[in-house]
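A single protein chain has been removed from this complex, and every other one stays in its place.
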Amino acid sequence: MKIGIIGAGRIGRVHAQNISVYLPELEIKTIADPFMSDELKAFAKRLGIPNCVEDADAILRDKEIEAVLICSSTDTHSKYIIQAARAGKHIFCEKPIDYDLNRVREAIQAAVDAGVKLQIGFCRRFDHNHRAVYDLVRSGRVGNPQMVKISSRDPSPPPVEYVKISGGIFYDMMIHDFDMARFLMSSEVVEVYAQGSVLIDPAIGEAGDVDTAMVTLKFENGALGYIDNSRQAVYGYDQRVEVFGSAGCAQNENDLPNTASLHAAEGTFCEPTYEIMFERYTFAFVNEIRAFAEAVLGDKETPVTGMDGLYPVQMAAAATKSLKEGRPVKISEVG
Amino acid sequence: MKIGIIGAGRIGRVHAQNISVYLPELEIKTIADPFMSDELKAFAKRLGIPNCVEDADAILRDKEIEAVLICSSTDTHSKYIIQAARAGKHIFCEKPIDYDLNRVREAIQAAVDAGVKLQIGFCRRFDHNHRAVYDLVRSGRVGNPQMVKISSRDPSPPPVEYVKISGGIFYDMMIHDFDMARFLMSSEVVEVYAQGSVLIDPAIGEAGDVDTAMVTLKFENGALGYIDNSRQAVYGYDQRVEVFGSAGCAQNENDLPNTASLHAAEGTFCEPTYEIMFERYTFAFVNEIRAFAEAVLGDKETPVTGMDGLYPVQMAAAATKSLKEGRPVKISEVG
Amino acid sequence: MKIGIIGAGRIGRVHAQNISVYLPELEIKTIADPFMSDELKAFAKRLGIPNCVEDADAILRDKEIEAVLICSSTDTHSKYIIQAARAGKHIFCEKPIDYDLNRVREAIQAAVDAGVKLQIGFCRRFDHNHRAVYDLVRSGRVGNPQMVKISSRDPSPPPVEYVKISGGIFYDMMIHDFDMARFLMSSEVVEVYAQGSVLIDPAIGEAGDVDTAMVTLKFENGALGYIDNSRQAVYGYDQRVEVFGSAGCAQNENDLPNTASLHAAEGTFCEPTYEIMFERYTFAFVNEIRAFAEAVLGDKETPVTGMDGLYPVQMAAAATKSLKEGRPVKISEVG
Partner (left out) sequence: MKIGIIGAGRIGRVHAQNISVYLPELEIKTIADPFMSDELKAFAKRLGIPNCVEDADAILRDKEIEAVLICSSTDTHSKYIIQAARAGKHIFCEKPIDYDLNRVREAIQAAVDAGVKLQIGFCRRFDHNHRAVYDLVRSGRVGNPQMVKISSRDPSPPPVEYVKISGGIFYDMMIHDFDMARFLMSSEVVEVYAQGSVLIDPAIGEAGDVDTAMVTLKFENGALGYIDNSRQAVYGYDQRVEVFGSAGCAQNENDLPNTASLHAAEGTFCEPTYEIMFERYTFAFVNEIRAFAEAVLGDKETPVTGMDGLYPVQMAAAATKSLKEGRPVKISEVG
């Protein structure tokens, strides 16, 4: 199956490389990016990608291309989803679809109307550690899930300039965890309560955001949920989930770069965890594109549907409102 | 130093045994319990305790006895504290002092007025795992604490008859965690938000309580806190704490009965954790009485003061109110 | 059952204390030690032991005393075993019975002739971690055992004066591991090959011993074994065993004083393991005396028989010879 990639930034290139090595069933025909460079052309050549263009239209108009990966900036996601859907192409789109709930719904509808597959890039669902917890829950070994707990902390805060346009910690960072909570529990969230503080960098507060947040969730089925985020875990990515249920508790630990330990007079020492997202989630990126290819080629539902792209944005909206108003907010309040 | 023990139930006997083996600086002169039995007399004889009586007055009136351990039922705690204080005896009292905030304050005041030491039995402060996290925080290696997370789950729910008189999950079970949160963070909680569900036994719900609860905390210094409780972790006591700060994250894991693992074709297997509180917290009970002895004999402040007995009861009151009203509740609202 | 304790050094007192707290079925009537002191008398009084004497004969002649614990110096073990057996008393004796194989056999025979129980103090068989591996092997979950590996390292070397009279590292230290190897594999060793070096303290070499040793074992059933010893593990007691078989691998890890960890920018840190044998093996000492009491009171075979006391001494003799001659030595060569 021939595909096109719209957007050749960091994530677009990661997908291109992974496809070239691990996914022989896909052939990248064209990669499009408005910021063309010799270096990008060399990258494309090395991976055997025949066309390297500035304008995404070259992909959207190409009858041979059956599927597109939308890896451009967030503000263009919904536009390209709608255009690709109308051109009859299956769509993998990086998260989030949009910050505006109506734009999200419009994009989803376009894919539905066109009868094309749509998968959203919530890559953590495909991470070996998180997937293993999910599999344990699905296998029934946890019994009836009663609580979900998620810790998700970044090694260091983004530049304040980025924070300002990021939509805030709930849209930018916790959105992954909102998705993870739904994914692990297979139940919808009906209410959120958000706490937040500025404990790391006052400039983040001045930009109108918080850098430390805790959110509790109520699920439709009575189960309870908890998420914490910090913009700065000095020991590296801290990514852990736990599902507690009537028959047991499934949890995972941080990935460490190696299993070595030193036992010395002062105690036991191990290396810190990963600092770089693309190292931490190396195979999650491969696995999500593989799953997309399988869904398209096997004509199955994608494992992260358009609606899966909508719910976390609703939760982010509710958390933002909750933090502002200092009270629990129902999902139904945010429309 | 000669001491008396009021109440010879399970916990009173544990203290008696521990003192006899591990704390040669203390000599138990009298043990009092209204439910006298030959078996209790044999127990006392075996430990070399010369007097075994029904009436606590024998202890309170005995000039030789310098300190008492109040291990009777909760509804008698404040009464005995006041009487012992007036009799000039130092006091170790099991938690909680009382469910009524005014009774708590009265008891504390009596000890202050009499100039006697008062220590409350929040034994988890003396647990090797929790103390080790505390020590890491105190050492500064965590930096400025920003979040505290506590999971505290029991192996199985108490009888519903007990639940009915327990004061509810926040007074009966989470009170330990409210104390732990303050202890680990060295800051006071100003607001709590409680969620709860009946997911384990409908009879608990019929008794007006929940069996699964999550509470988030706001501290005076802006730090955030989280506690979860379940009445039933089928894998045994689940007791973990985590303090996250600007320089690192200190956490502990459940105690396992041994370090053995089996690696087989189906995977790796380890034994479940403890089922019995007195096994899980064996040495915590020894350590808290040792600390009490040191405070009295060395004329130092006790490590868990009367006020440390008050705050968690306030937090329990606020959590109860929050759950009922579905909104965050300030500590100042509960008086 | 009334018992007597011969020898009130460190280990004799540990047994006395444990019996007083944990083993109500035993009553210590007399404790005997040639080095009498006020401090020892106070110790006995505190534990409610009525008689504290210098001469072990007071125990051996006492008709009321049914069992003795021999906790005196090694050179007196076989003598007291023989005397106690002739006096019709059941015997718990600290390891080793003797360094001389004939003396060992003589003592065992005396117990057999008298029809009394004899248990040797290989306490590690009762350690929670080692016992858990043993239980996994016995349960069949390891399948047919093919290899056993034992690491046993002390926190620091004993004084050189002690090394000189210790019989050497194989008799003094590895004897525990020789017992453990037989225990875990339920098969007899037929050949040993020993390597040794002086890497820690040249004075140990000058005293004719080594401080670092590796021994490989061949078992009757074709299985292979390995043991290493070091006199100095700066990180504390290092006590690990592993049994590998056709269906899996059972292993244990060092006991740590707590489960806390600190995750910081430099990496993860945990506390070092135990430095003091009596902390590391706290409950092993309780469990072995409980097992002895059960064997005597229930008229069952003791879990560590006289013959279990003989084999490790043979293995130590063979290892000593192997190291000296630089070749594998058959157990049958040492008589």
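Every chain is named by a letter (A, B and C) in the order it is written, and numbering of its residues begins at 1.
FYI, a residue touches a chain if its C-beta (ideal position, glycine included) is under 8 Å from a C-beta of that chain, and two chains touch if they have at least 3 such contacts.
These numbers come from a predicted model, not from an experiment.
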item: Identified contact with the non-displayed chain, of C:Asn102, C:Ser197 or C:Ser332; value: C:Ser197
item: Touching residue (missing chain; options C:Asn51, C:Gln146, C:Ser187 or C:Thr305); value: C:Gln146
item: Omitted-chain contact residue, chosen from A:Glu54, A:Asp113 or A:Glu253; value: A:Glu253
item: Touch with the omitted chain, as defined above, among C:Gly9, C:Gly140, C:Pro158 or C:Gly222; value: C:Gly222
item: Contact with the hidden chain (one of A:Asn129, A:Thr212, A:Thr302 or A:Ser322); value: A:Asn129
item: Missing-chain contacts mapped onto subunit A; value: 17, 20-21, 24, 46-48, 128-129, 131-133, 136, 141-142, 247-255, 257-265, 271
item: Touch residues of subunit B, complete complex, unshown partner; value: 233-235, 238, 254, 256, 263-273
item: Sites on subunit C contacted by the missing partner chain, in the whole complex; value: 143-144, 146-147, 149, 151, 153, 193, 195-200, 212-214, 216, 218, 222-226, 228, 230, 232-235, 238, 244, 246-249, 326-328
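Please note the rule applied: only the chains that are shown with their structure count from here on.
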item: Residue-number overlap at the subunit A/subunit C interface, same or different (half cut); value: same
item: CA centroid of subunit A to CA centroid of subunit B, Å; value: 42
item: Separation of subunit A from subunit C, taking each centre as the mean of its C-alpha atoms, in whole Å; value: 57
item: Per-residue overlap in subunit C, given as positions that touch at least 2 other chains; value: 254, 263-265, 271
